[in-house]
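All protein chains of the complex are present and in place, except for one that has been dropped.
Chain nomenclature is as follows: A and B, assigned in order of appearance, with residue numbering initiated at 1 for each chain independently.
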Amino acid sequence: MQNQYTDWKQALRSGLLGGAITVLLSLIGIVTAFSNTYIVNKVISFGELLIVGPIAALSLVAIQKARARHPGLLILTAIISGLTSGLVILALAGLGQVINLRAMFLNASNDLYAIYAYKQALVPGLLLRLLVSGLVGALVAGFTLLPGRIKAAISQGLLYVILVGLMGRLIGTVLNTWGFVAILFKWMFVANSLSPIGAIFLFLLTGGLAYWRYGRPKTKQITDPKKQKLVRWGTLGGFGLLLIFLPNILGMWFSEILDNVGLFILMGLGLNIVVGFAGLLDLGYVAFYAIGAYTIGVLTSPELGFFNLTFWQAFPIALIMAFLAGVLLGLPILKMRGDYLAIVTLGFGEIIRILVLSDWLKPWLGGTQGIQRIQRPVVGIGEFSITLQSQQQLYYLILAGIVLVAFVAVRLRDSRLGRTWMALREDEDVAVAMGINHVATKLTAFAMGALFSGIGGTLFAAKIGSIYPSSFQFLVSINILSLIIVGGMGSIPGVFVGALALMGLPELMREFAEYRYLFYGAALVAMMLTKPEGLWPEARHRLEFHEEETPPPEESEAVPESA
Amino acid sequence: MDNILVSKKVTKRFGGLEALGKVDLELKKGAIQSIIGPNGAGKTTFFNCVTGFYTPEEGEILFNGRNITGMSPDRVTHLGISRTYQNIRLFKNMTAIENILVGMHPHLKSWLIGAIIRDPRTVHEEAEALKEAYRLLEYVGLKGRGDMLAKNLPYGEQRRLEIARALASRPKLLLLDEPTAGMNPSETQDMVHFIQRLRDELGITILIIEHQMRVVMSISEKITVLDFGRKIAEGTAKEIQTNPTVIEAYLGRGAASGLGETAAKG
Partner (left out) sequence: MFRTWRQKITMTDIMVWIIGLSIAVVVIWGTISTLQSGKYSAASWFDLVIKGLALGGVYALIAMGYTLVYGILRMINFAHSEVFMSGPFTAVFLANALQSNGFLSRQPLLGMLAITLLSMAVSMSVAILVERVAYRPLRNAPRLVPLITAIGASFFLQYTFRGFYGSGFEAYPTIEALNGYWRIGAIPLFKTQAVVIIAAVVMMFLLYAIVMWSKLGKAMRAVSEDKEAAALMGIDVDAIIVFTFALGGAAAGAGGILYILQFPVVHFYMGFIPGLKAFTAAVLGGIGNVPGAFLGAMVLGLLESVGPNLFLDGLGIPVASQLKDAIAFIILVFILIFRPSGILGERLSQTKV
């Protein structure tokens, strides 16, 4: 009796929460915005997924929390949860008919209600919605009752369909430049999304693969060290070649995106030293980026006409300025506790931006008008020199910068200095008692980060050709921080993954760009709650954040898992 | 000049509480000495004053005749004092070997540039350091544990690793804060032998804070007793055992400790 009563309550609560999340997403506007972004053409849109997804997720929660074990009761629980969510949605639509919600919530529009009602007449449409919500619950319950192997197959199949469907536009663009592949896959994609046949094919393919792989050991480990080395160099070399030809493969439009992502990778690598290695939360990272860019601007722009240096003459000066700024700011503040440090660096970033914007420094820094006609970098000697101007040319400059910074980052990580940073991050008092001078050590990290940020700034100036204060907002610091966190604090490959995920995707999918920071915020919170070590954690961090889950010492020699 | 450590009238207060009051202590070079006292007597606070974590309000601490009062912990370590902690404080998410390597910090030189370009000197230095770290690991009986994260080691091994880390800085004076806390009798026995070996083989002077009377009595040449931050007695094991003030300090507060029984029997 008691059990069933709590299950009821739990089901209702999950349902309410699921409905609330859907309503929240609707009112923010993403449901409407994505209602025409089809995953499977004309069948299911991303917007629809945003309505159904929370309902499904929360009925799953209801099942997992239920005490009852009888399948019938479980299905009932899930259906109740789903129906409750549906009722919440109906309530919003109903309320919208009675009072004009739109006066307050921009997105509580008739469009939204039409989406809720499957573009049918309101009453029967909404009833259909209710029915579907209950059905979603039932399907989720049915899913959980399946044997593990089929569950794995279905979830993998769905995952791939959703991912590929979402990236339909991107895949389409690339495929179009590759004629012969396009012919092969034309039937799978319609109007930037999967065709129904394509979706079924993909689902069966990936799901079948998961079904087949289920329970089998993962791919064989290569144990022979010689072979291992060969494989490593082989992949590295292949990857290098790919990177070199990437702009030609992808074309103009993508090169621009690549450049942007590249700049963020470069800066991310720098901030990763500060945040990931040394554990110093620096929220004013953009300040050094601005210092780098503005130094280049002031020194090279003929418009200001102070110095009229070339890019390469100004470059080292810019780096020195950024580095010095790092040292000067770092010296006094690095004794502070972590969270104070975060706020002070943030304050510093704002100070720099305010100064740059001010009328006081306008004669030197251009104020709101910024600095135009910054000199582009010239490479080569004499007749063979070219001015790097197009995005495709600048790509190589940025790539070179990334390679350099990544190299330095790897070297630092595996050195005495890297160890010292890690020790300070772990337990500052004890580290100091080991003879470590904490200010000097942190300062090194902080100043290196500043230097790399400065490099990012100079390249940014070279790429854009003109700079404005608005390019140096606090948001830039947050962008970089987010990509490090999502990729995995302290992880160098993580920076690449994070930058591709957070910078690349929104650029590729323009609808997302609008909701970028919403997404970043949610990603930071979700990451910290569920996977604080990031998408691609450094091997060590994988262990660090999940204390309870670390295997006991005897088993820690990793055995390829076989379930 | 055969006293390696001398404290003169060291006083440390926390707000109204006097954690140490005018504590005088002399530690002979090459000796093993102990500090004992009931909980909250100020023993750990004394260690903290010596190692530079706290600055005493009054008094002086001399190390090899040099005044180190109020010196920062990193500089104290560079002079040759190192310590372990009552509640083990290893770098939990670093491997055993890395813990020891961090301990070697004062003897290594490579810094930013060396780390980036990896000049031969840096490479050599790192290789040597690694070799020595493995040697130390073996010395404390943790052979083969080098690549394990410190937090995954069993308790007794963590204590040993902490000592190895302290030894890595090649100290002249080692301060051990309750090295046998939480150990069973046979582990305790091992630890006692190990501490004696340290002194005999490496010639390090050792100051121990200890609660188990059997340990204290068996290894220390001199014992200092603190109570409420004051030194209430000093002398050999025999003298301490029969000292009425000491018995009073322990029994008067009803603190359960081996001292009562030992003293009554003695």
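In this text, a residue touches a chain if its C-beta (ideal position, glycine included) is under 8 Å from a C-beta of that chain, and two chains touch if they have at least 3 such contacts.
If you're wondering where the values come from, they're calculated on a predicted model, not measured in any experiment.
Participant: Would you indicate which residue among A:Leu209, A:Ile257 or A:Leu331 is in contact with the undisplayed chain?
Facilitator: A:Leu331
Participant: From the listed residues A:Gly279, A:Gly326, A:Gly488 or A:Pro537, report the one that touches the chain absent from this view.
Facilitator: Going through A:Gly279, A:Gly326, A:Gly488 or A:Pro537 one by one, A:Gly279 is the residue touching the chain not shown.
Participant: Out of A:Leu205, A:Ile354, A:Val403 or A:Ala513, which touches the unshown chain?
Facilitator: In the complete complex, the chain left out is touched by residue A:Ile354.
Participant: Which residue from A:Phe143, A:Tyr211 or A:Tyr515 sits in contact with the chain not drawn here?
Facilitator: A:Tyr515
Participant: Provide the residue numbers of subunit A that touch the chain removed from this figure.
Facilitator: Per the touch rule, subunit A residues meeting the hidden chain are 24, 27-30, 103-107, 279, 281, 283, 331-333, 335-340, 342-344, 346-348, 350-351, 354-355, 357-360, 429, 439, 474, 478, 481-482, 485, 515, 517-518, 520-525, 527-529, 532.
Keep this in mind: only the chains that are shown with their structure count from here on.
Participant: Using Cα averages as centroids, what's the distance between subunit A and subunit B in whole Å?
Facilitator: The answer is 47 Å.
Participant: Taking the complex as given, what residues does subunit B use to touch subunit A?
Facilitator: 51-53, 72-74, 76-78, 82-83, 85, 89, 91-94, 98, 101-103, 105-106, 108, 110-112, 114-116, 118, 122, 126, 129, 148-149, 151-154, 165, 169
Participant: Inside the complex, what are the residues of subunit A that reach subunit B?
Facilitator: 408, 411-412, 415-420, 422-423, 426-427, 429-438, 444, 448, 540, 543-544, 547, 550, 552-553, 556
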